[in-house]
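Scroll down for the structure; my scribbles are underneath it.
Here the complex is missing one protein chain, while the rest keep their positions.
Note that the chains take the letters A and B in the order they are written out, and that residue 1 is the start of every chain.
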Amino acid sequence: MNQTAVGEVEKLVDPMLPQLMSIRKTVWETDDTFTIQLEKADHYDAEFTFLPGQFNMLYVFGMGESALSISSDPLKPGTLAHTIHRVGTVTTALSQMKRGDVIGVRGPYGTNWPIEKANGLDVCIVAGGIGLAPLRPALYSLFRRRRDYGRILLLYGARSPLDLLYRVELEQWSKLYDVEVLVTVDRSDSTWKGYIGVVPSLFMYIKLDARATIAMVCGPEVMMQYTIAEILRRGIPPEQIYLSMERNMNCAVGFCGHCQYGPKFICKDGPVFGYPHISHLFEKKEI
Amino acid sequence: MFIIQRRDFDILISALKQRGYTVVGPAVRDNAIVYDEVNSASDFPVGWTDEQEKATYRLKRRADEALFGYSVGPQSWKRFLFPSHVKLLSVVKKGKTMEIQSDASNEKPPQYAFIGVRSCELNAIVIQDKVFMNEQFSDPTYVLRRHNAFIVAVNCTQSGGTCFCVSMNTGPRVKGKFDLALTEVVGNGVHHFVAEVGSDKGAEVMKEVPHKNADASGAGVAEKLVDATAQHMGRTMNTDGIKELLFNNIDSAHWDDVARRCLMCANCTMVCPTCFCSTVEDATDLSGDYAERWRRWDSCFTMDFGKVTGGNFRPSSKARYRQWMTHKLASWINQFGASGCVGCGRCITWCPVGIDITAEAEALRKNSVRIEAEHSTGV
Partner (left out) sequence: MQKEDLTDVLRKHPFVGDLEKQYLQLLVGCAKNVHFQEGEYLCHEGEAADSFFLIRTGRVAVEIHAGHKGKRRIQTVGPGEVLGWSWLISPYRWHFDGCAVAEVRALTLDGKCLRTKCDKDHDFGYEMLKRLSHVFQSRMEATRLQLLDVYGTR
C-alpha cells in the first residue's frame, strides 16, 4: 500500500452501502413464492445492469439482508425482478411490501451462466424448485438469440404441481422459442397428468448429443448431485456442465467468510461454477 | 541502522503523538500482555516476560528491565485494524422510503501508531490486507485504519513456547512493510534499540528521536539475538505439501479425533491474527424509525456459521474444525496466495483444551501416510 501521510485517504466506496429501490409490483407465483419487480428510488441515473445467474443483497429496513438471485431479463432495462421463496424474516417482510415501499439493494454479485459458451450448442437446463429463478435470465438471454443455439431443453422439478413457478411462461417458452420443456413433480393428486418423480429420472425420456450439449443446473444440492451424475452418465464432458451453488451469503464481497466452499467464496468465485472447479468437493459432506 | 537509547524511547512515543497518532503498544492487563493505548515507556511491560505452552500462559518477572521481553499476547493488531464490533450503516425511515448512511466510509478513523509489531504479526497484517482490500472490493473500515497506521516493528529476541514462525517463513526477523523496526538489546550495562528505517514516514519520525549510527558490531549484536530466537522455536510445522495434505484428507478419521477434544469455543479464531470472519446484526430503536447495521467478529466454529434458511451446511464439530484448519493451512493459499497461518502460536496457547495445530497437522500426516502404506501393501 502507498505510504502517505496521515489522513490522506480519499473517500471510499462502501461495498456494504445499498442503493434504494422501490417495489413496483408483487406477483405470487405459488403459495409461498413471489416475484417482486423493482424500480430505482434514488437519484442515481445509472441503469441497473446484471448478467444471468447473478444475485443481489436485498435489505429490509431494520430487519437485515438476504442474498437473492435475479430472475428477470438482463436485456430488458428497468425490469429488475427477484423470485423469492418466503422462508425467513427478511423474505417474509419482502413478501408483505406494497407498491412504492423502498428497500435497499446491493449488487449485482457473483459469476454468471455461460451464455457465450453455449453458442452453437444444445443447451440442457435443469432446475429444481426455486432453482428455476436464477436460470430464467439465462433462458431469456438464449431466446434473444435463439438461432445461435441448437436445441434448448428445460428439465424442471418441483415439490407438487402447485409449487411450479412461471406456469404460463413455461407453456409460452415451448411454443414461442421451441424449448423442450419436461416438468416433473415429487408428489401429486390425480389432477396432474405430467411426470411424477425426481428430476434426474427425466433424463430417461430425452436424448442428448453429449459432445454438443452444455448443461446448466440449479437446485437443492442433493438434487444437483444426482442430476450431474445422470448428465455425466450421458457422456456430457464435465467442462460442459455448470451449476449454481448456495451457501450462507452474508456480505457478498468476500469479507465475511461465511460462504466458503473449500477454496472458493461462493459470493465472488460463484455462485455459478464450471463443474470441474468444484467436482472434488461436490460429494464430500459438510464442506 | 541506528541506535536509540532506552532513555530516549519516550521521545519516540511523543513524536508519534505529536503527529496525531493514537499510540498503541504492549501493556500488562489482568495478568496478560495486551495491546492498549500507551503514553510512555512506563506503560510497557517493563521487566515482564510470558511463559507459553499449550493451554498455558503465565507472566513472569525477567532479570532485566526489557520493554519487549515477551513473545505475543492473546490479542493481535487485528482488533485495531478490523475492530470486533463496528457500525456499518445508519438508516432513517422516512415514510415509505429511507435514508441510508455508510458510517464505515464517513467516519473519521483513528490514526494508530503500533509499537511492538512482531514479524509474525506484520505478516498477519499483510495477509488481512489481501482479504479486506481484495481484487474486487475494499472494506472502508479496514482501509482507513490501515492506510493511516504507523508501524514500529520489533524483532523477537526470545521465542515463545508455542512459536513456529520459522516453519511458516514469517519470522522472527521483520522484513519490509514497517515504518521503523527495532531490536531491543539489554544487559551488561546497555539498554538500547537497534533501529531500521522502513519508510519515508519512519525517516521523518527518526529525525526527532535522538540516535546515533550503529556500527557493524552494534548491528551484529542485534542480528545474533534474532538468529538465536530462530534457533529456539517452541514448535515446528512441517509445511511440505501441506495444501495437498489437507485437501487429500477431507475424509480422514483424524477429524473425529480432534472433534472429540475440541469444545467449539472459537478461542483460536478470536486470538488468530489472520482470522477475518464476521457477521452482521440489524437493530432498530424503540420508535422503529431508526435502524443500524453492525458488524462483529464471527467464527467458523459457531453452530450458525453454515446456517441457511432451512438447513445448516456444517452442523458437526468435526466439519467445523476441519473447515478452520483446512482454510488456515490450505485453501487460504488458493484464496490469497499465502498460508493463513503465521506461526504465532496463539491458537495453541489459548485453546482451553490444548489442541495444537502443529500436532494436528502432524497427526493428519501420519494418519495419511499409514493409510497410503496400507493401500499399497493391500492390507
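Basically, a residue touches a chain if its C-beta (ideal position, glycine included) is under 8 Å from a C-beta of that chain, and two chains touch if they have at least 3 such contacts.
Computed from a predicted model, the values in this text were never measured in an experiment.
> Tell me which residue among A:Leu51, A:Leu75 or A:Ile196 touches the hidden chain in the full complex.
Residue touching the absent chain, from the options given: A:Ile196.
> One chain is left out of this view; which of B:Thr56, B:Gln101 or B:Thr309 touches it in the full complex?
B:Thr309
> With the full complex in mind, choose from A:Met223, A:Cys259 or A:Ile287 the residue touching the hidden chain.
The single option touching the absent chain is A:Met223.
> Tell me, which residues in chain A touch the chain that this view leaves out?
Touching the chain left out of view, chain A contributes residues 85, 87, 128-130, 157-159, 163, 184, 186-190, 192-198, 200-201, 204-205, 219-220, 222-223, 226.
To be clear about the criterion, only the chains that are shown with their structure count from here on.
> List the centre-to-centre spacing of chain A and chain B in whole Å, with centres computed as mean CA coordinates.
For chain A versus chain B, the centre distance works out to 38 Å.
> Show me the residue ranges of chain B that touch chain A in the complex, using the header's touch definition.
Spelled out, the residues of chain B in touch with chain A are 19-21, 88-89, 91, 93, 96-98, 100, 102, 104-106, 111, 129, 131-134, 136-140, 143-144, 146-148, 179, 199-201, 247, 250-251, 276-280, 282-284, 288, 291, 293, 298, 300, 305-310, 313-316, 318-319, 322-323, 326-327, 330-331, 334-335.
> In the complex, go through chain A and note every residue touching chain B.
So the residues of chain A in touch with chain B come to 1-9, 11-18, 20, 22, 41, 59, 61-65, 87-88, 91, 100-102, 104, 246-248, 250-251, 253-258, 260, 262-263, 265, 268, 280-281, 284-287.
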